[in-house]
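A quick write-up on the structure given underneath.
For this view, one protein chain was removed and the others were kept in their places.
In order of appearance the chains are A, B and C, and numbering begins at 1 in each one.
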Amino acid sequence: MVTLTHYLALSALLFGIGAVGFLIRRNALIIFMCVELMLNAAGLAFVAASRYRGLLEGQLTVFFVLTVAAAEVAVGLALMVAIFRTKRTTNVDELSGLRG
Amino acid sequence: MGELIAFYLLAGIAVATALAMVITRNAVHSALFLVLNLVVVAVFYLLLGAPFVAMVQIAVYAGAVMVLFLFVIMMLGAERVGGTTGLRWQVPLAGALGAALIGGTLFAFLRAPAGLAPVGSPPVPFGDPAAIGERLLTTYVLPFEITSVLLLIAMIGAVVLARDSGPEGK
Amino acid sequence: MELSWWAHLWSVLPEIVLVLAAALMMAVDAWLPEGRKRELGYWAIGGLAAALTVTAVQAAQLAGGIAVPYEAFGGSVRADLAAMLFRVIFLLAGILTVAISMDFRPLRQSGEYYILLLISVLGMGLMGAAVNLVMLYLALETVGIALYLLAGYLRDTPRSAEAGLKYFLFGVFSSTIMLYGLALIYGFTGEIAYARIAQALAGLPAPAVMAALLLILVGFGFKVSAVPFHFWTPDVYEGAPTPVTAFISVASKAAGFAVLIRAMIEAFPTAQANWVAIMAALAFVTMTVGNLLAIPQRNLKRLLAYSSIAQAGYILIGIAAASPLGVAASIFYLGIYTLMNIAAFAVAVIMTNVTGSEEIRDLAGLSRRSPGLALAMLAALLSLGGIPPLVGFFAKLLVFAAAIESGLLWLAIAGVLNAMVAFYYYIMVARAMYVDRSPEEEKPVWISRPARFTLWFTVAGVLLLTVLVYPLYLLAQMAAQAF
Partner (left out) sequence: MLQGYAVVGLYLLLSFALLGVVLLLWWFLRPKKPNPLKLETYECGVQTVGDAWVQFRAQYYIFALIFVLFDVEAVFLFPWAVAYNQLGLYAVIEMALFLLLLLGGLLYAWRKGALEWA
């Protein structure tokens, strides 16, 4: 019997992998993909909870999350294109114009 | 039983593609692994009685969004930029954070069984576009219209950033 | 309860005005000849002012009891005094920001800039009013996306584009972590409305609630730039166009606090013991780290960035107090902080226009070069530092009093010590203006009319509120009762 816990554990795992990837990768594009993976994991948790509780809200939330993700991608990639024009790189270590 | 086998099979693929996405050095391969992962999650959505969300996931995410990613990776020729971090302190931090996140969440689940058991089968018209559409246009009208505003500014802003120096630029 | 369509629309009337204004501006911008784009600033101010008028009327109706608070759009947003007062803060910040943007050299003549600013104010209004998870996330993202774009708006300047990317990556990361926390809450309770989550959480084991709460606080912590989620702040503040920095430091932070207060009080009352401890710790770390790191700064924008981190720490004290007094104190503080901080940034914008740099030493001799400007900066700094009798002092007094009332004496003492540290670096800036000499003293400082308006408005506001402390406090108190 597959329970909600199964799904939540899977989504936690995917989320964790994404979060670790966010911290260790240096290519801004891949960092951003890791965020997409995390969003996806959150979506899975929402839909699973929605199914096991017999409520539609979770699915609608994921629908909105997907929309927001599309807008985020449009904006994020535009920023990277803009940076690439001036810096010719998407490696975050080489973006040292600002110190931490 | 069959359900359980299907779950573990798909979960295995999902975790493997996620790991491959994070580890592989070529950004194009990363993107393709992510597409696979998104497709597997869409299959999960189908199993969970959410055919409409699954369709959106494939059409918007795996279809359009990842195409945009690949487009930009290739446009910038960024497929081999930077491997893993050069900052040493970030690796242990990432490990600790990942372990804490995964461990913490698992711990929370194991300690919180109450109310987490599945409740029977969902109501009959579940997850079909008509039910979603009905909710979307009644209870969720405001979020729905805000989405339109969100897409609008994404379009305006991204066009400002990405276009060649227009009449206003230098 | 079945609401009439008018009641639904009334709850988001300011947002409707803003959308119409943005649409109008798109039409105007598309047909306005190139040389006259600056006029769009006035259009933006007009739209924001119209929304502000509407909001003020609504707030007056709610405060006067003519209208009663209610939830609209299927429990998406709540129309209450707190939501309206926060909108006033956002709209005011928007108007003042547009005024200092109009003659900020790199930004001149761009219609998209004002439209993005208008929409981000719209999103903030919804953040303050949101009472369910879907609306919360959408509003937060609307604001986020608009601000990422604004921070990276000067795409031909590498610093701005980098600030935009950095803000974007950390913003998206933290909001996704928050979304996961929301997913956990939904998984545990099956509810998305704050009030019903609060009921459902009561029966759940504490570790589960705590895990979700921590994840959610990452997202909120990013918005208010609380330590340890602050590391983006100095870079983004330094790299973004200065007016945008002013706007992020004020409006975005206030919006973060608006959702933080509402979510904690309305959705997590049963976990209060947990979040009070977290908030107290966050408040302490935030103000201490912010103040200590501010001391060595030589760049005015970075100094103000760290100062604004520290200010967030003081505001968190009010939330940690978790009492009506504490919430009122936080709202009061936010209102004052908006005026003080925008005044300081307005001076930074004017000086950047004149000197082309943002170093503190370029303020040298300002008291002779432009006595009025120096005086405005001095008023803003002293008020930020909490020097009596300026209104900033009362704001600090209120949060410390709230902490003591709730038994957090140590936090109040830490706050007082911090205020003394902060005093040092504010005085260093004042010293540069009044004591240091510079060969440029003879050159006059050009201040455009809109910027002059911002300066007058903020400084007069600070002085006026110093006199009207009590009525303002009463208003904040009424708003705090809305929760």
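Following the convention adopted for this analysis, a contact is a pair of C-beta atoms (placed from the backbone, for glycine too) under 8 Å apart; a residue touches a chain by one contact, two chains touch by 3 or more.
Everything numeric here is computed off the predicted structure, so don't read it as measured data.
Student: Going by the stated contact criterion, tell me the shown chains that border the hidden chain.
Tutor: Within the full complex, the chain left out of view touches A, B, C.
Student: Tell me which of B:14, B:40, B:94 or B:154 is the one touching the absent chain.
Tutor: With B:14, B:40, B:94 or B:154 as choices, the missing chain is touched by B:154.
Student: In the whole complex, not just what's shown, which of A:4, A:17, A:33 or A:70 touches the removed chain?
Tutor: Reading the full complex, the residue touching the unseen chain is A:70.
Student: Please output the residues of subunit A touching the missing chain, sorted low to high.
Tutor: 66-67, 70-71, 73-74, 77-78, 81, 84-85
Student: Residues of subunit B in contact with the chain that isn't shown?
Tutor: That gives, for subunit B, the contact residues 46-47, 49, 52, 55-56, 59-60, 63-65, 67-68, 71-72, 74-77, 79, 128-130, 132-134, 136-138, 141, 144-145, 147-149, 151-152, 154-156, 158-159, 162-164, 166-167.
Student: Which subunit C residues would touch the chain omitted from the figure, given the whole complex?
Tutor: Per the touch rule, subunit C residues meeting the hidden chain are 19, 23, 26, 29-31.
One rule holds for everything that comes next: only the chains that are shown with their structure count from here on.
Student: Chain pair with the most contact pairs?
Tutor: The largest set of C-beta contacts joins the chains A-B.
Student: Hey, how far is the Cα centre of subunit A from the one of subunit C, in Å?
Tutor: Their C-alpha centroids are separated by 26 Å.
Student: Averaged over CA atoms, how far is the centre of subunit B from the centre of subunit C? Could you give it in whole Å?
Tutor: Distance between chain centres, rounded to whole Å: 30 Å.
Student: Using mean C-alpha positions as chain centres, tell me how far subunit A is from subunit B in Å, no decimals.
Tutor: For subunit A versus subunit B, the centre distance works out to 6 Å.
Student: In subunit A, which residues are in touch with two or more of the other chains?
Tutor: Each of 4, 8, 15, 19, 22, 32, 43, 48, 50, 53, 60, 64, 68, 71-72, 75, 79-80, 82, 92 in subunit A touches at least two other chains.
Student: Two or more other chains touching the same residue: where does that happen in subunit C?
Tutor: Residues 134, 138, 141, 145, 149, 152, 155-156, 161, 164, 184, 187 of subunit C touch two or more partner chains.
Student: For the complex, which residues does subunit A have touching subunit B?
Tutor: That would be residues 1-10, 12-27, 29-30, 32-34, 36-37, 40, 43-44, 47-48, 50-54, 56, 59-60, 62-64, 66-75, 77-82, 84, 89-93 of subunit A.
Student: What residues of subunit C sit close enough to touch subunit A in their complex?
Tutor: Per the stated touch rule, the residues are 133-134, 137-138, 141, 145, 148-149, 152, 155-156, 158-159, 161-166, 168-169, 172-173, 176-177, 179-180, 182-184, 186-187, 190, 192, 231, 234-235, 238-239.
Student: Where on subunit B does subunit A make contact in their complex?
Tutor: Going by the criterion above, the answer is residues 3-4, 7, 11, 14-15, 18-19, 21-22, 27, 30-31, 34, 37-38, 41, 44-45, 48-50, 52-53, 56-57, 60-61, 64-65, 68-69, 72-73, 75-76, 78, 81-87, 90-91, 93-95, 97-99, 101-102, 105-106, 109, 113, 116-123, 126-127, 131-132, 135-136, 140, 143, 147, 150-151, 153-155, 157-159, 161-162.
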